[in-house]
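Scroll down for the structure; my scribbles are underneath it.
Missing here: one protein chain of the complex. Every other protein chain is in place.
We just call them A and B in the order they show up, numbering each chain from 1.
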Amino acid sequence: MWFFVIGDLFIFGVYFVSYLWFRSADHALFLDSQRHLNQDIGVVNTVILLTSSLFVALGTAAARGGNARHALRLFGFALACGAAFPVLKAFEWIPEIAAGYRPGTNLFFMYYYVLAGMHLCHVLLGLMILGFVMRELRQSRAPRIRFVETGATYWHMVDLLWLVLFALLYLMR
Amino acid sequence: MAFLFRNPLVAVWALLTASTILSWALSRDGGVTPHADIAVTAGVLLIAAVKSQLVIRYFMEVRHAPAWLRRVMNGWLALLFALLAGIYITSL
Partner (left out) sequence: MSVPAGSFASAAGVPVRPWYRSRKLDQWICFWSVPFFYNLFGLVFVPLSSMMPPKSPSASTQQIVGFFQGDHLLIACVILTLSLGLAPVSNAVYLTQIKRMSVSPAFRVAFLGGTVMGAIVGMTFPLFCFGLGAFRPGYDPAVLVMLYDFGYLAFIGSLGCFCVTWAMFGLAIILDRNRILPKWLGYYTVWQFMSELMAAPIWLTQSQPFGWNGVMTFWFAMLVYVPWQFIIYVWIYKAIKRQPEDELDNAPSRTRVRQRDTAGAAP
């Protein structure tokens, strides 16, 4: 999984750099478009992902300590937080699309939807992986710690990518 | 509640959340016409870099990882933010 995580980080790294490259060519357009984003939902989503990551980290520690039931509960909280992310994303995107801010509107919105969409795919995959980790914790008498750690690493990567994305798309001026 | 914060993971989480809210506050400009603001951007990017480092070190547990992995992750972070900051500054 580390192979995947590192490669993924570099791929997103290229996306981030290209975003800044094209942004730099037209600050005014990007700044003006940025105003139409819903920063509040962005912040809530960031905190949600951070909290979810915390539960995953705590759950991994619990699984390592041999407390599978406690770990299962913590991973359940993590999954619940993580599942709120796409829901909030929908609340964020649908009004924006309805208001006419679509991917084809301008370069900023193209980047906004493409990058966040790519990240959203990672979130959905991550939720599935968390599900598999929970199944492992519930069903197997001696859960494979390596498997739990692998799933956790992936989920933290999703969190990490969002932190950078949030700063680039919503916050920077 | 205090017992929770003795767990380093929870402390890291608190720090992450607080800095998220800080960077949000930093970036709000009360409806004035936006302009490229190097102070805000520098602050936001710096906070993002620190947060990323915290996630890598504590959540992904890279601080206990083999040296090559630590080097790769630190290298990625340093390279990424150096490029982002470099592109931004040269464009102003």
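FYI, contacts are C-beta pairs under 8 Å (C-beta built on N, C-alpha and C of every residue); 3 or more make two chains touch, one makes a residue touch a chain.
Small disclaimer: the values here were computed from a predicted structure and weren't measured.
K.L.:
Over the full complex, note down every shown chain the hidden chain is touching.
P.N.:
Contacts of the unshown chain, counting the full complex: A.
K.L.:
Thinking of the whole complex, not just what is shown, which of A:F22, A:F77, A:F91 or A:F147 touches the missing chain?
P.N.:
A:F22
K.L.:
Kindly note down the residues of subunit A that lie in touch with the hidden chain.
P.N.:
Listed in rising order, the touching residues are 3-4, 7-8, 11, 14-15, 18, 22, 103-104, 107, 110, 114, 118, 121.
As a convention for this text, only the chains that are shown with their structure count from here on.
K.L.:
Mind checking the centre-to-centre distance between subunit A and subunit B? Centres are C-alpha means, answer in whole Å.
P.N.:
15
K.L.:
Subunit A touches which residues of subunit B in the complex?
P.N.:
That would be residues 7, 9-10, 12-13, 16-17, 20-21, 23-24, 26-29, 34-37, 40-41, 44-45, 47-48, 51-52, 55-56, 58-60, 69, 72-73, 76, 79-80, 83-84, 87-88, 90-91 of subunit B.
K.L.:
Spell out the part of subunit A that touches subunit B in their complex, as residue ranges.
P.N.:
Within the complex, subunit A contacts subunit B at residues 2, 6, 9-10, 13, 16-17, 20-21, 23-25, 27, 31-32, 34-35, 39, 43, 46-47, 50-51, 53-54, 56-58, 61, 152-153, 156-157, 159-160, 163-164, 166-168, 170-173.
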